[in-house]
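Removed: one protein chain of the complex. Kept in place: all other protein chains.
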Amino acid sequence: MSADASLHEKRLAALAETFASHIPFNQVVGLHFRSLSTERCELVFKMDDKLVGNYVQGILHGGVIATALDVAGGTMAAAGLIQKHGDASENDLSIRLSKLGTIDLRIDYLRPGRGQEFCASATLLRAGNKVAVARMELHNENQELIAVGSGTYLVG
Amino acid sequence: MSADASLHEKRLAALAETFASHIPFNQVVGLHFRSLSTERCELVFKMDDKLVGNYVQGILHGGVIATALDVAGGTMAAAGLIQKHGDASENDLSIRLSKLGTIDLRIDYLRPGRGQEFCASATLLRAGNKVAVARMELHNENQELIAVGSGTYLVG
Amino acid sequence: MSADASLHEKRLAALAETFASHIPFNQVVGLHFRSLSTERCELVFKMDDKLVGNYVQGILHGGVIATALDVAGGTMAAAGLIQKHGDASENDLSIRLSKLGTIDLRIDYLRPGRGQEFCASATLLRAGNKVAVARMELHNENQELIAVGSGTYLVG
Partner (left out) sequence: MSADASLHEKRLAALAETFASHIPFNQVVGLHFRSLSTERCELVFKMDDKLVGNYVQGILHGGVIATALDVAGGTMAAAGLIQKHGDASENDLSIRLSKLGTIDLRIDYLRPGRGQEFCASATLLRAGNKVAVARMELHNENQELIAVGSGTYLVG
């Protein structure tokens, strides 16, 4: 592995650690990373009573789904920044990452959010100098597609 | 007040009670109604450490904003159902409401979610037999517009 | 081929004929079908001076892209109706198709619309009794992904 690739991986690992452990609302939902590369990420979380939106049917709240998909998309926007600025100092990169923000988000709710464990995945459709666009999906443990989304992120 | 208007108001009050007290994730966010009519609703919630998305800046998580706007829009879709089926039995209305669901949601994040108290408001743009469309806004206590959204709901 | 499959294909062919030849604005853009099945459709159109949006750069107008993606998504919503109501009479199906309409549409513009020939493709993400959701893509002749979209259609 080249030094660069190694630096890259360390930074992605640090990103995953930050997102999962230092963002309070991500901990409320119970998000943690199953995988993260510059190509794709997978975030998982377990069904929990407090995440329910329709108490008759016992399904995920739409806001939980939006949260997981926004975080997955934002993670890829951050991963794109890490890749694009591979030679930036730790401090410079940290400043860039702290400015990253969601511009807009669309979620299509396709099926009721039933299941025991959910996986929010994302890939980048556009990794520009100012704006990144990600496409996201939410599956349950039976690989049923529950929701898809599209998010635009400011990365400049 | 006519008997109908009175029944109407009782049902809206019951709806508000259900949304605020019986939907677990709404309680996580701390949503409660400031007002609810067939024209418009306002849901408020207070800033709280656990709702933070960017711990450096101390601003609301995008998923919290999406949650509040989705609930505000869904409330208006439900209020539209109550108005449209004014002569339905309690049971019939209850079945209709339990089937109500978000089809899709768009959120535009306009400004960082800074503040002490937030208000998510919604009005209906379309109240059809199968589909309702709501427009939503999130303001902080200084009346700064933090986000807007648009949601499509299945009400048939 | 079974009689049903044959009826199916005839109806899809009639749908393609209607969309390409009897919808005036589709003719303005020059849309015609490369393929259409119940799984997926591909609509193609050629670059033309009148379709330009940025005359300095000579690229497609965003409205042309939105048009092509909306038609591709709507076609799949119609194809879903044809499949779901396989035993309906010609007249019944025709009434259903005439009521089909776009509820909402999101387009992400990923790259400038440069090229000689463009292909708008669509697949169904959801084929419900009242609502269909399609995902769309626009490529140029070099297989560059120019735009993606998501559309919700009323099919009830």
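Letters A, B and C name the chains as they come in the text, with residue numbers starting at 1 for each one.
In this section, contacts are C-beta pairs under 8 Å (C-beta built on N, C-alpha and C of every residue); 3 or more make two chains touch, one makes a residue touch a chain.
Treat the numbers as computed from the prediction; the structure is a model and nothing was measured.
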**Asked** Given the contact definition stated above, which residue among C:37, C:57 or C:129 touches the chain not shown here?
**Response** C:57
**Request:** Kindly state which of the options A:61, A:106 or A:139 is in contact with the chain not pictured.
**Result:** A:106
**Prompt:** So which of C:36, C:66 or C:134 would be touching the chain we can't see?
**Reply:** C:66
**Message:** In the complete complex, the non-displayed chain touches which residues of subunit A?
**Reply:** 103-104, 106, 130-131, 133, 150, 152, 154, 156
**Prompt:** What subunit B residues would touch the chain not displayed?
**Reply:** 106, 108, 110-111, 125-126, 133, 135, 145, 148, 150, 152
**Fill in**
Residue list for subunit C contacting the dropped chain reads 22-29, 49-57, 61-64, 66-68, 70-71, 74, 98, 101-109, 112
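One rule holds in what follows: only the chains that are shown with their structure count from here on.
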**Item:** Interface sides of subunit B and subunit C: same vs different residues, half threshold
**Value:** same
**Asked** Taking each chain's centre as the mean of its CA atoms, how far is subunit A from subunit B in angstrom?
**Response** 25
**Complete:** dist(centroid_CA(subunit B), centroid_CA(subunit C)) in Å evaluates to 33
**Asked** Which subunit C residues touch at least two other chains?
**Response** 106, 133, 150, 152
